[in-house]
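I have a structure here, written as structure tokens, and I will follow up with some questions on it.
A protein chain is absent from this complex, but the other protein chains hold their places.
Up next is chain A:
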Amino acid sequence: MFVLAEMKDTVRIPPWLFHIKFNDAVIEALNKKLANKVVHNVGLCIALWDVTKLEDSYIFPGDGASHTIVNFRYVVFRPFMDEILTGKTKSCSKEGVYVSIGIFDDILIPADAMQHPSRLYPFEQLWAWEYETDDGKHDLFMDIGEEIRFRVVDEIFVDTTPSGPDGTANQPSEISDTESKKTPYTIVGSISEPGLGLLSWWNS
């Protein structure tokens, strides 16, 4: 679920932080920049693991701050393909079930990756697994806030860095709409195997 990512960056320490121990200032600057943020194609950054290399610090003309190239390792949340995770159901829609893990909310289990057969009850807005036994059909509802076990099948990284100014000045509202809908990191899950789905379905 968590991996270590090695990264390299130039850390700027402003003069009013020169009284702090240098290592602590570097750690604080890196955590401020990366904690709880998604880095494209890397994952959701959690916290700094350690600093592996500090190069010389430089001061540039016009800027009183010191600049240092730092090699460091960061703890990143990035489940690998086919990993099994447990989370809580957040909401249901016709696209599927949205699951949350507390630290990460953009997990979708699409409609075609549910246990077969499942259907959406539009009135309650809930998905249910139509489980057939010898007694007949039982509808096992996927209620909100239930613990659910799923397999990670895909991850989607979207680059949300702002694009440059367009030549045309006619479409301001369109741009703001599309930008607000892009999530930088989405995980697609599946519950179509025995053992996956709500934990209450399999705990006898």
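Definition applied: contacts are C-beta pairs under 8 Å (C-beta built on N, C-alpha and C of every residue); 3 or more make two chains touch, one makes a residue touch a chain; residues count from 1.
Following the convention adopted for this analysis, contacts and distances are computed from a predicted model.
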Identity of the absent chain, which is to be given by its UniProt protein name, from "Proteasome subunit beta", "DNA-directed RNA polymerase III subunit RPC9", "WD repeat domain 63" or "Piwi-like protein 1": "DNA-directed RNA polymerase III subunit RPC9"
Option touching the unshown chain, where A:Ile13, A:Val97, A:Met114 or A:Leu196 are the choices: A:Leu196
Of A:Asn41, A:Ser91 or A:Ser200, the one touching the omitted chain in the full complex: A:Asn41
On chain A, residues whose C-beta touches the chain left out of the figure: 1-10, 24, 27-28, 31-32, 35-37, 39, 41-43, 46-49, 71, 73, 75-78, 80, 82-84, 86, 101-103, 151, 193-196, 202
